[in-house]
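Every protein chain except one is present and positioned as in the full complex.
Up next is chain A:
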Amino acid sequence: MRSMVDDARIPKPGFWSNWSSWEEADAQNMLGHDPLFVFPKDKLVEEGSNVTICYVSRIHQDNISCYLEGVQIYGEQLDRSVSAFELKNVSFIREKGTNVFCKVDQGGVLGGIVLFVSKVLEEPKDFSCETQDLKTLTCTWDPGSDTGLTKQPSQSYTLFESFSGKKTLCKHRNWCDWQVAQDSQETFNFTLLAENYLRKRSVSILFNLTQRVHPMTPYNLLPKNVGATKATMTWKVHSIGNNSTLLCQLELLAEGKVIQQSNVSIKVNGEYLLSELEPDTEYVARVRCAYTNHFWKWSELISQKFNTAEAAPSEAPDVWRNLKLVSGHPTVSLFWKPLSKVHANGKILFYNVIVENLDKPSRFEVLSIPAPASSTELTLDQCSYQIHVTAHNSVGPSPASVIVVSGDPGNEEVEKGRVNGTEDGFSVSWKPQSGDATGYVVEWCDGPQDLPCVLQWKNLGPNTTSTVIRSGAFRPGVRYNFRIYGISTRRMAHLLEKKAGYLEELAPSDNPQVVMSKLTSRSFTLSWKDYSTESQPGFIQGYHVYLKPKAGEQCHPAFEKTVLPEDSVCCKYTIDNPEQKTFVVENLQPESVYEFIVTPYTSVGEGPLDAFTKVTTLDEYSHTLIHIILPMIFCILIVMIICYLKSQWLKEKCYPDSPNPYKSSVLSLIKSKENPHLTIMYVNDCVPDAIEVINKPEGSKIQFLGTRKSPTETEFTKPAYLYLLPTEKNYSGPGPCICFENFTYNQAASDFASCGHFPVTPQAPRHQLGPLTSPENLLKALEQNYMNSLGEIPAGEANLNYVSQLASPTSGDKDSLPTNPPEPALCSEYKMQTAIPLGLASAPPSENSSLSSTTLLGQGEHCR
């Protein structure tokens, strides 16, 4: 053991004493009866120290493990019951100490210690002392880390003043008050001593009291006599000693920025007049003070807000106009921009618009438009008007803004040009107006063309010929139109130029609606006349016509071969005139399918190539065929008309109503054969010798008609034979029912229900009834029938059933109805007859035979 004096009052360096003599101790005997001891008990060390831990066991077992914070540590076994562990560079873990314990494995024996590792005590930093009133010194410092543990309290601080020899134990970690004695001590030499159980640290300062004056914060800072441009600020300070002077700094802030700064020397009360203030503006005044004799520190700031009073607006509103015709009347829309805060000098309450007729100076009109309106509309006549616009706040009006308008909109046909857009905006330039321009105005609409125009304008001086138009509303791909006006000395605006431009041109997003016309076998015409080049996202420079040729076909020389994005080959034709909105695609193959698309292009690119339209060229000969077919149709129509007009003649010629053998062409045929055995039987020469009268009951007849049963199925009375001459009376008037029937006809034939008379040909073979459609067949049939009737048929059979019908009062033409037709159902029933062998006639007609009879009737009607 050795020792050394360590006291702040004793100058360093100290000296160590000599080592004491060794003392021996019997650890085993000194310990109690516990089986396991761990040393050192509750040791306090600084961070970075090396600590040796050892245990002494009475158990003499090898299965003792030691742990540092739960992690096993390995040491050196000194003998059977003692082991030592060296911990190097220990660090602070917690205030409650670092746990080291040893235990006998599975023995339930445990011993341990807590090693308290303290942080190293730091030297106080930034130690300084100051006074606010020359009576109390306040010393402050940065204490650094807290070295407090449960085994060791936090470090303490002691303030020692060497001149007075006084010291005080500080109650706080980082500051301490020191009372200045009444004996007017001016110089102080302070030593701050920090100490804990392990270490002491000190720091000293030497200063003059008056050089460490930090005044207290001023108070009662108030505005006084606040006007539109002036205000007086007053404040107070705490006095320091007797007749001490303070330097105060007054700052004026507007919108967070210092705009004025003034220094004022005061004793207790401060006052300062702030001038050059803006009307109706919020300001912040703040004051801080310092000791004048020796500047040490500014006091804390005190702030105060105040508002200046309103003043009349200082600037005329920026006014612009837009002339248009509404219902034939010139109408001027007046626009004005709200005055900036700097110029409004208060809240604008309303705008006065005075309209003065220049042609009739005595007449003027005053309109008062409440704020925040920024436009109005006036309907004028053809006179010139001078319009004064003033903005009013609670104090008064602004200077007037004067503009002259005329009912005549003036020359609208001016030079048109383009303007380039950049990231900054549109750089617009114009030719200076020769003469008396007092300024220029550039006018534009902020929104796209299809939106309502938000009129914007920019006033420019008379010597300006270019400007950059900036707006946050400008968007790429939107056409903006700028109109440049010159303002004359009469304050009248004249349109000078028109400019159009894009902030950034884009490729067209849509293709025109193309109409295809004049399609031939080798060409077709494309047209897109409705396409507006004005409302596109860029200046349209022309159009590309893409044509997909049929496989293997080459592009026409006028076309350029190109590959589409989907790798298909296409022919492209470029139209470099944006106003050319038609195109004829020629030199095509007939009857071929082509696909085309028309897309506009700008400087950036072309429209989408997504929707090709298919077209198929015509057949080459269809054109010729039309030329042939049309005349043929015309000729046929002529023939049909002629036939219709000559139908009576034809009828008489080909199929007269009453077959007259003398008129019939058959006669000529017969004559041509010059058969002496053939002759014509004249009905007039025939004397009917018998009339077959069938007394047919009414009921059976009705039943027959109604059910359409075969005549053979109907029972009828036996026919009666009357010798009767045919007279007209037999057919007129209602009388007893007389029916001339030939049962070889079916009901369909009898549906005529009129007692017509048909020539009765001799027996016609059943197989000859159908094919009589052609004239040849008809002639053959007739010839054969007559031949059969005159030559082959026995006379008895022929005569027996023949009934002359020439005395019929009606004609066979159903279109020419008799004026007094017999009552068909009530009076008599006539069945068409033909000369059919009896045997055949008596046979019941089948369904087919009935159909054949109908066909025959048709043929008979048209071809006799």
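General remarks:
Just so it is clear, a contact is a pair of C-beta atoms (placed from the backbone, for glycine too) under 8 Å apart; a residue touches a chain by one contact, two chains touch by 3 or more; residues count from 1.
The criterion applied here is as follows: contacts and distances are computed from a predicted model.
This figure omits one chain of the complex; the name its UniProt record holds, of "Succinyl-CoA:glutarate-CoA transferase", "Cardiotrophin-like cytokine factor 1", "Myotubularin-related protein 8" or "Nuclear pore complex protein Nup85", is "Cardiotrophin-like cytokine factor 1". The chain that is not drawn here is touched, among residues A:V56, A:I113 or A:I240, by A:I113. For the chain missing from the display, the contacting residue among A:R80, A:R94 or A:K347 is A:R94, taking the whole complex into account.
Only one of the listed residues, A:G70, A:G165 or A:P370, touches the absent chain: A:G70. Residues of chain A that touch the chain left out of view are 38, 41-42, 67, 69-71, 93-99, 101, 108-114, 116, 148-151.
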